[in-house]
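Only one protein chain is missing from this complex, and each of the others stays in its spot.
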Amino acid sequence: MGQLASALVIVIVGVLGCACYFYGSNFLLDKLLPSKNKPYDVVARNLRIAGYIRPWLFLGPAFLALGFYLVYPVVESFRLSFFGRSGEVFVGLSNYAWLFNSDEFYQAFKNNMLWLIVVPTAATFFGLIIAVMTDRIWWGNIAKSLIFMPMAISFIGASVIWKFIYDFRSGDDPQIGLLNAVVVFFGGDPQPWITLPFWNNFFLMVILVWIQTGFAMVILSAALRGIPDETVEAAVLDGANGFQIFYKIMVPQIWGTIAVVWTTITILVLKVFDIVLAMTNGQWGTQVLANEMFDWMFRGGGDFGRGAVVAIVIMVLVVPIMVWNIRRANAEMEGR
Amino acid sequence: MVQSSKRSPLTWLVHATVLFLVVIWTIPTAGLFISSIRDKDQLSVSGWWTALSTSEQRMVTRVTVPKKPLQEDGLYVLTGNVFEDNKQGIVTRFGDSSLRPSEFESGKVAELKRELTLTVLANGDYKMTSPKAFSSRGKRIFYTAEIPPRFTLDNYREVLGSEGLGKSFLNSLTVTIPATIIPILVAAFAAYALAWMQFPGKALFIAAVVGLLVVPLQMSLIPLLRSYNFIGDIFGVGSKGYLGVWLAHMGFGLPLAIYLLRNYIAGLPREIIESARVDGATDFDIFRKIVLPLSFPALASFAIFQFLWVWNDLLIAMVFLGNNPDELVLTGRLRELLGSRGGNWEILTASAFITIIVPLCVFFGLQRFLVRGLLTGSVK
């Protein structure tokens, strides 16, 4: 209990500390550059200077934190990718050379591509379908809530849940994994799902789709509500059926949102680590980049150089999305 | 919205499809919960969907041979009950050989090798006779029993106590609470500056925040570990600890926090802020008295995000927090259990349920804010 109390103290100290910093620095600024009871030109000058400084007081902590936790590591990882296993000996491009000749990397890369294709597609597709359908029924909100729920579950928790579903019992023992029980019920042979070459990747992807569909659904559902009723009504009057309305009217209208959902899930997929670590640890041909990187960093003595190279690959893969995101944000700001 | 299609068969199809999907999406979690409260012996031999029916279990026990065995009518007699530790059930068949474990019906007197006889009654009482003294190594009795369904909280008791989940629960809270609250203030100030203050490089900064949203966490591990190491050395402390984890979570949560809050704060009515400025309020006053209270929904939604994210995180805790049982968080503990108790589903299901219960409560309690936050962040 003492530990939790100290956490609470930290919260209070942290919050007070933050408050003190902001309050104190602003107070100091106002004292040093007073804007009251002074000649007009002094006030004007002081206000101008304070106007330059104050944003940086506001931004300061965030600036430092972002710099230290996100910007610096990117630069440093890039540097480390040219160094040896303990990060001290310069080895030029040899880590990159290793990377392109490594079957291990090739397999992880291939699997990751598979994840990139399947998971965002499936999650967006299911999310859209469910969003459209739940909008039409009276208990839609309850349904949405339940489908959204896995989003709150940690990847590792979800892994346990699904590992249980994929559980395999040999021979004639009763299956306690749901999937095998269903297979046996329909007369099939039980399978050790997570070891089936190639297909096991999909069984792992199902977990992430299960988690992410709710996210896609919520956002797409909001976008669907944004479609003016008149548009849909006009189509109905023209005699369009449900599917035509869906494909010809609704989907094009929310195309931008679909893209946002897609890219958000794509980024998540690139970072997927916990699921693979917990389910297979990359065995049975299920390795992905994030886990590959973790392996190189921390297994068998650790190799910072090679770990960093794999990290760089992940980074390179996100860059297009990053650029697209920035452009979109800029366009938005200009539109405002 | 589409009133015209009411009552059509399509509506029924929609109802059925949604129901089907909801069931698919809920069943995994439901199965986990049901399993976690089942008796561990039943859990390992039958699916959770049979939890309410009697399960048939095949078991084996070894008769205990007392120092002074009973003698009846010139025969040595051994008696006892096959059910240990107060389990109840009905024995249906029994046997004495691993090759034919269910050779005899319960209640029957089985004639075995070396003139032994054995009988096991339905209630589990057994009686074994022999013309000669028993060897000290008792024979095995194989039996098939029907065990009524049993629900128990033992699994939870075990994981919270001896498996150390209780401690991990506290650790998770210790990590999560500060890591959720502290970034909010930092982000709110930055968001305000980015929304309502003018300064050179503002556009660049916003672009940077948007860009940093997608930086993979994995990039940061090695450099940060090295930096922490370096800083730890200077102060002569270990580089692992709660402080490092809190700050790391703050750093990684900031881009989203700033982005969400900026979008929200920028959307506040201009007139309010302008008029306050005209009244001579400084930015700090405006922020404190006007922006902060008005932004409550956005702050809450970020807090939920950050809470879920920190609570569910495995990677950062694994790398920046120690691995000893005093510091292991729930996700880390669960991962350990997956390794060390791989086949003990009673442990895994109960532990997994404990790790997901808090986020689920937060989720269902505060879903409204979460959805709103998602929408501020993504749909514009």
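As written, the chains take the letters A and B, and residue 1 is the first residue of each chain.
Quick note on the criterion: a contact is a pair of C-beta atoms (placed from the backbone, for glycine too) under 8 Å apart; a residue touches a chain by one contact, two chains touch by 3 or more.
The working rule: contacts and distances are computed from a predicted model.
J.: Mind telling me which option in "Poly(3-hydroxyalkanoate) polymerase subunit PhaE", "ABC transporter substrate-binding protein", "Glycine cleavage system H protein" or "Spore gernimation protein KA" is what UniProt lists for the chain we can't see?
T.: The chain we cannot see is, by its UniProt record, "ABC transporter substrate-binding protein".
J.: Touching the hidden chain in the complete assembly: which of B:L99, B:L204 or B:V278 does that?
T.: In the complete complex, the chain left out is touched by residue B:L99.
J.: With respect to the chain omitted from the figure, which of B:V18, B:L213 or B:L338 is a touching residue?
T.: Checking the options B:V18, B:L213 or B:L338, the one contacting the hidden chain is B:L338.
J.: Thinking of the whole complex, not just what is shown, which of A:S35, A:T121 or A:T195 touches the missing chain?
T.: Of the listed residues, the one touching the omitted chain is A:T195.
J.: Which one touches the absent chain: B:F83, B:F169, B:F205 or B:F252?
T.: From the options B:F83, B:F169, B:F205 or B:F252, the contact with the absent chain belongs to B:F169.
J.: If the missing chain were put back, which residues of subunit B would it touch?
T.: 58-60, 62, 97-99, 101, 137, 140, 142, 160-161, 166-167, 169-170, 173, 177, 180-181, 184, 225-226, 228-229, 232-233, 238-240, 292, 296, 299-300, 303, 318-320, 322-326, 335-336, 338-343, 358
J.: Tell me, which residues in subunit A touch the chain that this view leaves out?
T.: Spelled out for subunit A, the touching residues are 1, 4-5, 8, 11-12, 15, 86, 98, 101-104, 168-171, 191-192, 194-195, 197, 277, 280-285, 294-295, 297-303.
Here, only the chains that are shown with their structure count from here on.
J.: Between subunit A and subunit B, tell me the centre distance in angstrom, where each centre is the average of that chain's C-alpha atoms.
T.: Comparing mean C-alpha positions, subunit B is 20 Å from subunit A.
J.: In their shared complex, at which residues does subunit B touch subunit A?
T.: Per the stated touch rule, the residues are 1-2, 4-5, 10-11, 14-15, 17-19, 21-22, 25-29, 31-32, 35, 43-49, 170-171, 173-175, 177-178, 181-182, 185-187, 189-190, 192-194, 197-199, 202-203, 205-224, 226-227, 242, 246-248, 250-252, 254-255, 258, 266, 282-284, 287, 308, 311-315, 331, 334-335, 338, 345, 348-349, 351-352, 355-356, 359-360, 362-364, 367, 371, 374-375, 378-380.
J.: Subunit B touches which residues of subunit A in the complex?
T.: Result: residues 1, 3-4, 6-8, 10-11, 14-15, 18-19, 22-23, 26, 30, 51-52, 54-56, 58-59, 61-63, 65-66, 68-74, 76-77, 80, 87, 126, 130, 133-137, 140, 143, 145-157, 159-165, 167, 173-178, 181, 210, 213-215, 218-219, 222-223, 226, 229, 232, 236, 242, 245, 257, 260-261, 264, 267, 270-271, 273-274, 277-278, 290, 293-294, 297, 304, 307-308, 311-312, 314-315, 318, 321-322, 325-326, 329-330, 332-333, 336 of subunit A touch subunit B.
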